[in-house]
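Shown here: the complex without one of its protein chains, the others still in place.
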């Protein structure tokens, strides 16, 4: 199982801030593909992924227990 | 009469912060020459003059009642 | 402040610059700069009613601390503290405070400006503008260079 975190527009599109996903093995890109299929109305073009609170490339391995966050373009400050 | 204002090193050299000087007519340069003769131990090289709280060139007229300040290089901040 | 100040903090409560400026002040400092990002009423001719900020808090605090580390490396002798508020903010409320001390003033200005630029690039915090007639999550300004000067 992995822990997914949604923010801003994606949180609103998904209707939730977090959810858990059954998971054995795969990459950040696999998680992204799952999200694209699950939330087809949301545009993931500019979204970056973070695994365990660090930005990652899409080939980053994702293991059970990991936290995967979808990071839309930030606008703090 | 004009009112003279001294600061920093010149105040210490003159032993006073202010003094009045009899005055009829003249320029800032005349005031400077008077000060150089009166306080020969002080180096006026880098000193600027202000008349009535504004920096002036040495040819600025000085009239009775004016405030003339000797402004050594500033070091605020 | 009776309690210990957290130098890289994301918080729901109102924030102010003073405790962060004090936090970074020390005998080796000759200059302390503070930046406060405040909620502006008008942007591009649209009137903002209020803002909502949201953050991925643990990652945001980690990224703020990384910015602090980068600054201490780039500008030796500097100290840094950054706090960002989340939740609903009214006009003129402070959204972010950056405090930097440095032996000399040039570094204190440069490092402070570096911090806000990095925050706008990498720290997972999002702003939603609430207007009279709608609302919108504001995306990364770096994707809209023609608007860069309009977005604080």
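As written, the chains take the letters A, B and C, and residue 1 is the first residue of each chain.
By definition in this document, a residue touches a chain if its C-beta (ideal position, glycine included) is under 8 Å from a C-beta of that chain, and two chains touch if they have at least 3 such contacts.
Computed from a predicted model, the values in this text were never measured in an experiment.
J.: List the displayed chains that the omitted chain touches in the full complex.
T.: B, C
J.: Sort through C:8, C:35 or C:75 and give me the one touching the missing partner chain.
T.: Residue touching the chain left out of view: C:35.
J.: Applying the definition given at the start, please give the residues of chain C touching the unseen chain.
T.: 16-18, 21, 25-43, 91-92, 94, 101, 103-106, 108-109, 112-113, 116, 149-150, 152
J.: Given the full complex, what residues of chain B touch the hidden partner chain?
T.: Per the touch rule, chain B residues meeting the hidden chain are 5, 7-9, 11, 46, 50, 53-55, 69, 71-77.
By our rule, only the chains that are shown with their structure count from here on.
J.: Please report how many Å separate the Cα centroid of chain B from that of chain C, as a whole number.
T.: 48
J.: Suppose each chain is reduced to the average of its Cα coordinates; what separation in Å results between chain A and chain B?
T.: Spacing between the chain centres: roughly 72 Å.
J.: What are the residue numbers in chain A that touch two or more other chains?
T.: none
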